[in-house]
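Every protein chain except one is present and positioned as in the full complex.
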Amino acid sequence: MQRVGVFICWCGTNISSTVNIDEVVAAVKNMPGVVYSKDYQYMCSEVGQNLVKDAIKEHNLTRVVVAACSPRMHESTFRKAAKAAGLNPYLLEIANIREHCSWVHKDKKAATQKAISLTKAAVAKAILNQPLIPGEVGVEQRALVIGGGIAGIQTALDIADAGYEVDLVEKTPSIGGKMAQLDKTFPTLDCSACILTPKMVDASMHDKINIYSYSEVEEVNGFVGNFEVVIKQKARSIDMEKCTGCGICLAKCPAKTALSEFEEGLSKRAAIYTPFPQAVPNVPVIDRETCTKFRTGKCGVCAKVCPTGAIDYEQKDERLNQKYGAIIVTTGYDLINLDSFGEYQYADHPDVITGLEFERLVNAAGPTAGKLVRPSDKKKPKKVVFIQCVGSRDKSERGKSYCSKICCMYTAKHAMLLRDKYPDCEAYVFYIDVRTAGKGFEEFQRRAVENYGVNYIKGMVGKIFPTGDKLKVNGVDALSGEVLEIDADMVVLASATQAKPGASDVGRMLSISTDRDNFFTEAHPKLRPVETHCAGIYLAGACQGPKDIPETVAQASAAAAKAIGILSKSKLVNNPCVSQVDESVCSGCLACTKMCPYEAITEKMVEQKVHGKIRRRRVAEVNAALCQGCGGCTVTCRPGAIDLKGFSNKQILAEVDAICQ
Amino acid sequence: MSVIANNAAVKNAQAFEPLIVAFCCNWCSYAGADLAGTSRLNYPANIKIIRVPCSCRVNANFVLRAFQRGADGVIIAGCHPGDCHYMTGNYYTRRRFSLLKNLLAYVGIEEARFKVDWISASEGNKFADVMNGVLEKVHKLGPNRKLRDSRWRR
Amino acid sequence: MNYSYYPGCTLKTKAQNLEKFALHSAQALGVNLVEQEEWQCCGAVYPLSTDEIATKLASVRSLAAARDKGESLVTLCAACHQLMKRVNHDMQTKEDMREKVNNYLQLDDNYQGESKVIHYLELLRDEIGFETLAQKVKVPLKGRKVAAYYGCLLLRPKEIMNFDDPERPTVLEDFLESLGASAIHYPYKTECCGGYLSVDKEEVVEQMVDNIIRSALEQGAEEIVTACPLCKYNLENSRLCSKGEISISYFTELLAEALDVKEA
Amino acid sequence: MVSREKITPDMAKKEVVRICEISDENIVDCMQCGKCTAGCPAVHGMDILPHQVIRLLQLGQIDQLLQSEAIWSCAACFTCASRCPRAVDISKIMEALRLTLVRVKGNNRLDIEKVPKLLDKNIPQQAIVSGFRKYVK
Partner (left out) sequence: MEKIKEEIRQIAREALTGKKVDIILAWEKGPLWYDSYPAFFTKEEEVDSLTWDSFCINNLSKYLLEETMADKKVGVFVKGCDALAFNQMMQDNRIRRDNVVVYGLPCPGMIDPDKVRAKRLNRGLTEVKQSGDELIFVTKDGEITVPAHEVYYDKCLYCHYPNPVVYDQLIGEKVAAETALDRSERFSQVEALEALSAEERFAYWDSQFSKCMRCFACRNVCPACSCERCTFDDDDLDILGKAREDSEDQFFHLIRAYHVVGRCIDCGECSRVCPQDIPLEKLNRKLIKDINALYGEYQAGLDPSTKAPLVTYQLEDADSFTAGEKGGKGT
């Protein structure tokens, strides 16, 4: 017979205002197996925990039930307390009488009855609990960072500086990401390249960091501490050992027909290219779709001019298998495609550009060498209209319902840069709301208005009518109710940010979830912002949601700290709530092996003595290190030969019975 | 489904206090229920939640047992397909209980008494809505006698 | 290929040209448009309120008749097309309305939005294909500078009409190019002409059509084609048009001309 | 003159609820960006701008709207609806406002007796039928 102790928390008034604690205490006394009960104002406090510990010792409790807040909140707290008192922590159960009871019900009588019922279920389950001992697994002391933008670079540097090996995988030929494309950064207007390039170089020089550029993660298996990853290194067509980055091939390549990705299509690049001069690694790639050699078999100019013989047309994709203890996802964001916003003429008129294109147009290293001119006729604009929220805060099919967060600030920045370069050029900003929550942000935006004379108009643009060499912008000032028409020379659209198109595939590969907008979901929106629900996998940067550079870098360091927390351990404990097979009952049908998401169940042969005879039988076997405890197998198993520790068939049936009493 | 509508239903059925057992997966729906609590949303106390690691842990036995023991409705809630914490668990849930739901309807259990839905950790509102929705329908149906063990006293 | 064809009342009176040339051309293209029996006026404007059923019944009758014949329903008038398409969409998606309409109509078979509604232009584009059309052109409209005017009813709302990009449609331009004409692009091609406001608020309509024609003229258009009788009326009523600066015709007239069946 | 009492938001007003029901649109979705007004081709005929129409509804100021010319200047061209970032179909709200008026007996926008004189010989049936559908019950 088990000796159950029940502890009922008031949670100040959070529980006690809706649940009559006295009634619960009285009811608990009559529950089968309960030998002790106690209520207290804050059971999670040290005093409260001591009540639990003392009672376990004093009353020889063999099972403990705490009726309090959600187990997702304090289960581990109370388990630790139980352990400290010498009780196996898995002999403790939580009854959730706060989130699932006092906070959602108003009727005190009904809430009290429900609290009793939930506690009774927890008692019934606890009686059937078994002591569980977590297993241990080793930790591979190496981290994988997926994505080489500022988030990935910062994470890699932080982990490497802590002394652990880091592999940084970047899909494009160079690390640097979106930040490398930016001209200046808000709210300080310091040059983006000036602050990013040193970090890129640090990463490439760091002896603990290996950069796999032009590479992709193809497969991820395993679990925290022991991820097994396949990295695909795409064929660069260049021998990275031999290439010195002299750049002769880039200049001599005759196929300069591709639009430069880095320059947002505002200029052309050669078939053999490095995305930008400060690329890391400074080794070009051959874009095989553009390259004449690959398309027709003729040409080969780059190979002829290369002084070191680094060009290798025969190079093939290579696959690399590597083990990691932790993974950090920093895959970044994209801008939405504006094709469906025909009223803004983005696809039809060259002088309607995106904010990112504006960055390139004002950048000294950009396609116009920093001379801000209209793409159509290379003339200096006299009136520029900026439109914010193009696709952001847009519930319709063509937009994104969220705020893209960075546009208000970069639009202010753009308008200031414009007015700075051309004081005689007028700047108009159409906005729905201006959001400047950030250190120095509000002051920055006000400077645009007050010192730089940027005209801010609360309202939107209905349509742009290209008329002659002007863009007739039909807008509204919603505050005054004036309908406006502006003859602009150029229009800059603050297009919404979005998750990378492949994010959900990456998510599936890593078994981390994505939200409705395909941004990766953090484990808790407030308290676990860089963790995912998958232990050992962390998030940083705009792949988790729109973010500016300061936030991204902060998150990157946070994710690095979390990863270091794993890497610094030599052993990790397992969740002991895993499946186990009763071999005497298992028929060996192995249906469980077919559905197990972790391939944690295999078959094995056992010898059994039946009626004096040895019988060799096939049965299922669970690898406790791989099993994550979903319990799916237990349902495929008709006779119940496979059961889940901590959530056994008997335990759940007992809960059902208790709840229904 | 509004609380107001639900209160009306309560008035109509007066003495009938349904019992609804909800199996919620730990990672999404149980967390969604927690969020409903944190957001102080309202749903009636008739709904009682049993935590399971994943909706794929729910055995058909459990559902039938709840009905045997006097539940007037049973709910299984898990992560949205594609978002399962265990990668693919709820895809199996979807198949298993699509069939069981049809089977229960086939032997004459009113469809509204058994509900499977996907509720993510961020859908506290949906959690309350789903619970209120089932309760409202069960209210209209009245107490469940089918499958109920005549010896069991609630 | 057989199609059920819904003409609508305007095509039998003031817009006979829209129909006549369409039918001649269809014949030349080997398409059999069979006018529905006992069709009724669709009501000209789609009732936007949720609580109107009676004004949608005529459309459902036509839709159901096409369903019973197993044919797609072809429309020609932009207003009729909008109505047919939206009522059909309602019948597909709004359970409540579906139930009420079927209760009322007592058809042999309940109608659930099974029919496919296509506009004559969609027939040309998707079923015949502009390339095939171009091959059948006998008298290419070389040198004609034609601006296509879409109006509203074919394009919006996009999710339901599914006709073309509502902001940057190309079907009429592609059509014109296939006839050998030069299609003039101008930003006002999708702006509203004022529609039925001409009954009540002529002064509002005046400015709307003015904008449209001016924009077309600016881009060098010499004529405008449209698919809607009311658009044509409003455009023709404008000052610029009265002055003879530009002419308005139905797209089917140019089609018949190019196929050399205008006088068939 | 603006009186303070007049600008108290009253979303629960019966008429506003009715407008939302007839149109099946959610006026709280609107965040007053003004995109509808900016793109409205008939805006020059409006005394109250489209986004202001929604704002007044949000504030429960329905009387002003029912007296306005704006609702009669809307050509139901759906330009606003197709561009609205909040997926609010204003053309449906305009229609609901018109219906609120014409459904009251004797409240037709057009005097049927006078209609024949309004018409010229070229006006298509479509215009007349549409006009009747929009202006008369």
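Labels A, B, C and D are assigned to the chains in the order they are written; within every chain, residues are numbered from 1.
As a working rule, a residue touches a chain if its C-beta (ideal position, glycine included) is under 8 Å from a C-beta of that chain, and two chains touch if they have at least 3 such contacts.
Quantities reported herein were computed from a predicted structural model and do not represent experimental measurements.
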item	value
Omitted-chain contact residue, chosen from B:51, B:85 or B:101	B:101
Contacts of chain A with the absent chain, listed as residue ranges	516, 584-591, 594-595, 610, 613, 615, 617-618, 636, 638-641, 649-650, 653
Touching residues on chain B - with respect to the absent chain	60-61, 64-65, 68, 80-82, 88, 91-92, 94-111, 115-118, 146-151
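Keep this in mind: only the chains that are shown with their structure count from here on.
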item	value
Result of counting contacting C-beta pairs for A-C and A-D, higher pair	A-D
Whole-Å gap separating chain A and chain C, where each centre is the average of the chain's CA atoms	48
Chain D residues counted as touching two or more neighbouring chains	44, 79
Of all residues in chain C, the ones touching two or more other chains	166-167
Of chain C, residues touching chain A in the complex	159, 165-168, 187-188, 215, 218
Residues of chain D touching chain C in the complex	21-24, 41-42, 44-45, 72-73, 75-79, 81-82, 89, 91-92, 95-96, 99, 109-110, 118, 122-131, 133-135
Chain B to chain A touching residues, read off their complex	19, 21, 26-27, 30-31, 33-34, 36-38, 40-46, 48-54, 56-62, 65-66, 69-71, 79, 82-83, 85-89, 92, 96, 122, 128, 152-154
